[in-house]
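A single protein chain has been omitted from the complex, and every remaining protein chain is retained in its original position.
Chains: A and B, in written order; residue numbering restarts at 1 for each.
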Amino acid sequence: MEQQRYYGRDLICTQDWERDELEEILRLARKMKEHRYSPKYTELLLHRTFLMFFYNPSVRTRQSFEAAATELGGHAQFLEPGSMRLKSSNTAGETIEDAAKVMSRYAVGIGIRILEDRIAKYGDGDEFLREYASWANIPVLNMADDKFHPFQGLADVMGMRENISEDMRGKTLLQYWGHGALARSWCSVQESLLINSRMGMNIVLAYPDGYDLDPDVIALTKKNCQNNGGSFSISHDPLECYRGADVVYSRNWMSPRAYDNGFDKQKEIKQALTHPEWICDHEKMRHTNNAYFIHPMPVDRKHEVTDEVASGERSLIYDIAENRLHIQKAVMALTMSTEW
Amino acid sequence: MEQQRYYGRDLICTQDWERDELEEILRLARKMKEHRYSPKYTELLLHRTFLMFFYNPSVRTRQSFEAAATELGGHAQFLEPGSMRLKSSNTAGETIEDAAKVMSRYAVGIGIRILEDRIAKYGDGDEFLREYASWANIPVLNMADDKFHPFQGLADVMGMRENISEDMRGKTLLQYWGHGALARSWCSVQESLLINSRMGMNIVLAYPDGYDLDPDVIALTKKNCQNNGGSFSISHDPLECYRGADVVYSRNWMSPRAYDNGFDKQKEIKQALTHPEWICDHEKMRHTNNAYFIHPMPVDRKHEVTDEVASGERSLIYDIAENRLHIQKAVMALTMSTEW
Partner (left out) sequence: MEQQRYYGRDLICTQDWERDELEEILRLARKMKEHRYSPKYTELLLHRTFLMFFYNPSVRTRQSFEAAATELGGHAQFLEPGSMRLKSSNTAGETIEDAAKVMSRYAVGIGIRILEDRIAKYGDGDEFLREYASWANIPVLNMADDKFHPFQGLADVMGMRENISEDMRGKTLLQYWGHGALARSWCSVQESLLINSRMGMNIVLAYPDGYDLDPDVIALTKKNCQNNGGSFSISHDPLECYRGADVVYSRNWMSPRAYDNGFDKQKEIKQALTHPEWICDHEKMRHTNNAYFIHPMPVDRKHEVTDEVASGERSLIYDIAENRLHIQKAVMALTMSTEW
């Protein structure tokens, strides 16, 4: 392994990394899962600090990143900027430059999570991470922003390879809008489109009118499909889209109007609940190619998917959740460790 | 030691464990106290994660559990569900099943603290823990719920054995209601009744009219006394009850009416303060068998007990507080470690 190729790198979106680099992450994550507490891995970040900034709360992301640091011998600090004195657009405080430069003296890496309700418009969260990364001398990892969620995307791929096939080329992923009560971010869904299209899957993107995603991401996804031998299509039919699917990923996302007059979560939820036919259930799954079910969790059961499917024997949700840990350990080790 | 007997076990109430199993905990805790940072113990949870959920804030419990994980080589994550997205009875969110199953992939154990002001009615907190435990594949430890507080009970026993006698059979414990300004949970007191009655102590339970505890716990305590050679009595006289006591445990608890129209702490406090004669003081202690004073802390000085007694030479409060750490280390090691 050419470790110097990875040392010091940021990971903000999988699209920023080469295909073979993503393969290296997946390979190492698999080994780390197999030998979880092996001394080969438990000293890679020994006594080192990883700083986690949660502008938005989180369950799995916090637990899995903090556990990842622990399992690599290091320590993750849990920081919530609400109780800190960082500068915002309209309050006095510290610049990102000053904050990032000092953190680079204390730590070996920074993770940041910032979603739609903490920003003024779509794209600001991702830009905030990229500004942080431009000033920091240590890797900045995206723990989910308003556009991308690279560790979720990699965990999805790892879970499908383990359970379905080592080679997902030619298989069809249905990326499906589930109605729901949580008005979710675009990040997991867009990351899935980008990474799975690069892995050679056929992509069917299905959602009701009015729920278009970022056109730049869609354009990139199409290009990825072309470059990697997959097909891409969009459907607005909640049932027809299931035909031929090998994997169904049913997940709510908010509409592009959500930011129009400031992020109004309740309005989004109300609107989403007018589409009860958009649910992944056993009846629809019967039209697939005996598909597996995936989801980044937390699952909004009875809206995005029925209990029967989510807890069914072809559901991969817990394996994928576990893979978050291993993928994160692999990336932290590759980008932050000097102990190889 | 038959380690496989303990691996994977939950500890929600000491009554759920056999007597000889409790003895094993106490024996190991004693050794861990004697050899606190010995390599025999500092690698038992090396690089492992323990998840602590504090639905209610805590001083000693948080400090001692987090230190316990550190001293065993692991790391405890401090999680406050107020800043997390778990499902509650009237909000969308994740099911306990999903949360518990994913945590079982990241961690080697889960601690939960949930008290009366976070639940609708008495018993709900304990039931919540038991539901968590039913889904989790890793041990669930009760860091205090509305009914029980097993680690406090074990620390009490350990402290009495160290300072009074290795064999507490036949000695008398006065479990005394102190008036106070904090409207305390029943958990410590009920755990004390259950565990000390199993240890063969005579139990005198004393409180003013209107402060009955859980009748199921009282019935179990009586049965424990019968089975282990101790006596059990209830007194409503704030002074007479002291006669013959070897240990006085003066602690406030709220009335069974506290839940009637939603938990109203201020009303409880106001009511409790109408009983100023219910205080453990030097004068009353003179009627005992030169008794020791115990308390789970924090002590509400001048209400539950006078400074003279709480800081007196027969007060065991700091030793018992310290023992929380050692007991918790012992249980975590027994139930979570694969490194024996």
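By our rule, a contact is a pair of C-beta atoms (placed from the backbone, for glycine too) under 8 Å apart; a residue touches a chain by one contact, two chains touch by 3 or more.
No experiment lies behind these values; they were computed from the predicted model shown.
J.: Pick from B:57, B:210 or B:276: which residue touches the chain that isn't shown?
T.: Among B:57, B:210 or B:276, only B:57 touches the chain that is not shown.
J.: Of A:75, A:236, A:267 or A:302, which one is in contact with the hidden chain?
T.: Checking the options A:75, A:236, A:267 or A:302, the one contacting the hidden chain is A:75.
J.: For the full complex, which residue in B:24, B:66 or B:214 touches the chain that was left out?
T.: Once the missing chain is taken into account, the touching residue is B:66.
J.: I need the residue numbers on chain B that touch the omitted chain, in ascending order.
T.: Its contact residues with the unshown chain are 37, 42, 57-60, 62-64, 66-67, 70-71, 73, 75, 78, 80, 180-182, 297-301, 303, 311, 317-318, 321-322, 325.
J.: Which parts of chain A are in contact with the chain that was left out?
T.: Residues of chain A in contact with the hidden chain: 46-49, 51, 74-75, 77-79, 83-86, 92-95, 97-99, 101-103, 105-107.
Convention: only the chains that are shown with their structure count from here on.
J.: Hey, how far is the Cα centre of chain A from the one of chain B, in Å?
T.: Chain centroid spacing, chain A to chain B, equals 41 Å.
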